[in-house]
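Dropping the structure in here first, questions after.
Now for chain A:
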Amino acid sequence: MTFDELKEYISANYPDDMTLLDTGRCEPFYEVKAEKLVAVCKRLRDDEQLKFDYFCNLGGVDTGERMEAVYSLASYSMKLRLDLKVILPHENAEIDSVQEVWPAANWYERELWELYGVNVKNHNNLTRFLLPDDWDQGFPMRKDWDAPDFIRMPEL
Partner candidate 1 sequence: MGVIKKLPIYTEKLPGGGLILTSLETVINQAQAKSLWYLLFGTACCAIELMCTGASRYDFDRLGMIFRATPRQADLIIAAGTITKKMAPRLRRLYDQMAEPRRVIAMGGCTIKGGPFYYDSYSVEKGIDHIVPVDMYIPGCPPRPESLLEGCIHLQEKIKKQKLSDWQEK
Partner candidate 2 sequence: MTYPLPFGELHGVFGWLYELLESTGLPQPWLDVVRYAALGALVFGVISLLALFLVWWERKIAAHIQQRFGPMRHGWHGWYQTVADAVKLLTKEDILVDTRDKFVFFWAPVICFVAAFLAYVTIPFGEGLIVADLNIGILYIMAITTFTIISLLMAGWGSNNKYALLGGIRSAAQLISYEIPMVASILVVVLFVGSMSMVDIVEAQSGWITNWYVFRVPFGPIAFITYIIAATAEANRTPFDIPEAEQELVAGYNIEYSGMKFAMFFLAEFANGFTVSAIAVTLFFGGWHGPFLPSWVWFLLKTLGVVFLLMLFRWTYPRLRVDQLMEFAWKFLVPVTFANLILAAWMKYAGWYW
């Protein structure tokens, strides 16, 4: 299945759930509403034509105005690639956990919570793991984050 076919298939089968973003130059990026995320993911995984059973990556993005969560998916058997994007508010962002769909998402979601402060609902173990245990300086990957001993690269 080429990317064009994939796009056609998705627009035919998931018209309400996924919106194609034109940012993707190579692989398609789709926007998914936060409340529909788990359902869509489940469908994508179980879809006989797609079988997105491989959870590659989950990255949070802080653009300054909003939070994004980007899920990169692939399929072991069908050799497909797909990216989903969930757009969240900048403050008090909340997202559903997809670890029941892919257990691999567990640590990625912990990281999302820890570094960006996006609350992951229904997560079984939302504890610190990358930062020191006594970390109390907020969510360091946010663009507006600062701390006394944080030295920014000088603008040259």
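As a selection rule, all candidates are chains of the complex that A comes from, given by their letters.
Just so we're on the same page, a contact is a pair of C-beta atoms (placed from the backbone, for glycine too) under 8 Å apart; a residue touches a chain by one contact, two chains touch by 3 or more; residues count from 1.
Since this is a predicted model, take the numbers as computed values, not measurements.
Going through 1 or 2, you find that the chain touching chain A in this complex is 1.
Those residues of chain A that touch candidate 1 in the shared complex are 130-133, 137, 140, 145, 147, 149-154.
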